[in-house]
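Just below is one structure, and these are the notes that go with it.
What follows is chain A.
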Amino acid sequence: MNCQSRWRTILSNRFVLVPGVIAAVVLVWNIYVAMHNHGVVVGRVVDVNGNPVADATVALWIFNFTTYEEKEHVTTDARGDFRFSNNPSYKLQISAEKPGVGRSDRVPVFLYFRSQDVDLSSPLRLGGN
Partner candidate 1 sequence: MMGRYPRWPIHFALIGAGIVMLVPFYWVLKTSVSGENIYAYPPSIVPRHIHPFFYIDVWYSIPFARYFLNSVAVSIIAVVCNVAFNAMAGYALTHGFRGKNAVMLLFLSCMMVPFQATIIPAYLITGKLGLLDSWLGLALPQCSTIICIFVFKSSFDAVPRSLIDAARIDGLPEWRIIWHIMLPLSRSAIATNVILAFIWSWNNFLWPLIMTRSADMQTLPLGLARFLSYQEDTTGALYAFCIMVLAPGLVLFLMAQKEFIQGLTSGATKG
Partner candidate 2 sequence: MTAIESPMPRSVGRILRPRTRQTLLLWCFLAPSLVIFLLYRVIPVIWNLVLSFQYWSPLKAAEFAGWDHYEDLWFDDVFWQALWNTLIVIASAPIGIALALGLALLVNADIRGRNVYRTIIFLSYPLMTVAVAIIWRWMFDERVGLINYAARTFDLVDKPIPFLNSFTWALPSVIVANIWQMLGFYMIILLAGLQNVPRELHEAAAIDGAGALHRFTRITLPLIRPSLFLAFVIGMLNAITSFDLVYVMTGGGPGRATEILVTYIYKLGFVQTKFDSAAAVTIVFFVLLISIAWAANRFTGGNAGAVETE
């Protein structure tokens, strides 16, 4: 069956193997991206000693070329969670504020691709100032 062995030699040839592997990785990555880019950003706001803060206003800053500009406001629900639904950018800053309780400084969030769905691991802490 020399045509099979011929195929095997062609496939194992460096010039076919390396570009083939690269193309496969790119394809898998694009599929993963297509499944995860709805622009959802989920997180929680807590106060200085750790318990959640209800209806604090959370601001989403998106990156446009050189500066961050404020795009959207959302308020946290009873359990202190907040959710943005259409974040277009790959680099964000998020800040939370509640009059009387305090403000958090702007937390930078870096994503792997545009509008990647992300659940913020560490909560936003409202500082005393």
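If you want to know what made the cut, all candidates are chains of the complex that A comes from, given by their letters.
The rule is simple: a residue touches a chain if its C-beta (ideal position, glycine included) is under 8 Å from a C-beta of that chain, and two chains touch if they have at least 3 such contacts; residues count from 1.
Only a predicted model underlies this, so the values are computations on that prediction, with no experimental measurement involved.
In the assembled complex, chain A touches candidate 1, while the other choices in 1 or 2 stay out of touch.
Within the complex formed with candidate 1, the chain A residues making contact are 14-15, 18, 65-66, 90-91, 110-114.
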